[in-house]
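Every protein chain but one is kept in place in this view of the complex.
On to chain A.
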Amino acid sequence: MTALALPHAPGQSRAVPRLLIGLAVVLTAIFVVAPLVFIFWRAFAEGWAVYVANITDPMTRHAIWLTALVAVIVVPVNIAFGIASAWAIARFRFPGRKLLMVLVEIPFSISPIIAGICYLLLYGRQGLLGPFLADHDIKIMFALPGILLVTMFVTAPFVAREVLPLMQAQGSEQEQAAVTLGARGWQVFSRVTLPNIRWALLYGAVLATARAVGEFGGVSVVSGSIRGQTNTLPLQIELMFNDLNTTGAFAAASTLTVIALVVLVVKAALESRR
């Protein structure tokens, strides 16, 4: 390996790659590192005691818990949906297959707030299903189910989009071989398909988790922002910010950041075992 250096075109100096690397480092520092440092700097601006008081505020604690709960419910559903849709698209030919591919990607191209409003117009009191839901005393909007629905919508493509290209590239030879050797459907899936896609699956799940935890726009429409009940962490941050409680807002933001960083570290740790 050491002997293999990238060949240099004649007349091209080493300045160009150095410049590009330098630019990448500087831009990363400005756009990624600086805001991260700033969050923690502002969160601790008034000292540890204030930080702990902000984080242990019952309303903030509930928001953290609710956001984690949403992720814990949404991500497994997402994994199941992602595998099922990728499997269907990659392995089978059926009418509407192209349409399914497009549908899976729709949440990427639709603003979350539009998704939230659509759910509101469908399930809200004045919505299409509103009277039926009210008659049967089923609460979807401004309650946990609404938040889950919108979060599922915005995170729907993540697993499918990671798994699908891999499944298409790998083809179905190994699975066919397994079937030939007498494996049953579930065995084929758990012994052949799943091991092949697990890294893509994991990556998709990590992205979906990060998105589910940070979702703001769509959830803000359907949550009703009831403190201690339906106020998720991003909504709580906005509330504190509007309230001139900047330190509290940044303290809450720091927990969101920590969740995201932990997710990334878990992903890196799992990948290193690959």
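Simple rule for what comes next: a residue touches a chain if its C-beta (ideal position, glycine included) is under 8 Å from a C-beta of that chain, and two chains touch if they have at least 3 such contacts; residues count from 1.
By our rule, contacts and distances are computed from a predicted model.
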item: Undepicted complex member, UniProt protein name, chosen from "NADH-quinone oxidoreductase subunit M", "Anti-anti-sigma factor", "Sulfate transport system substrate-binding protein" or "Cytochrome c oxidase subunit 1"; value: "Sulfate transport system substrate-binding protein"
item: Residue among A:I39, A:M141, A:A178 or A:V192 touching the omitted chain; value: A:M141
item: Chain not shown, touching residues in chain A; value: 65, 69, 72-73, 76, 120, 124-127, 130, 134, 141-142, 144, 220, 224-229, 231, 239, 241-244, 246
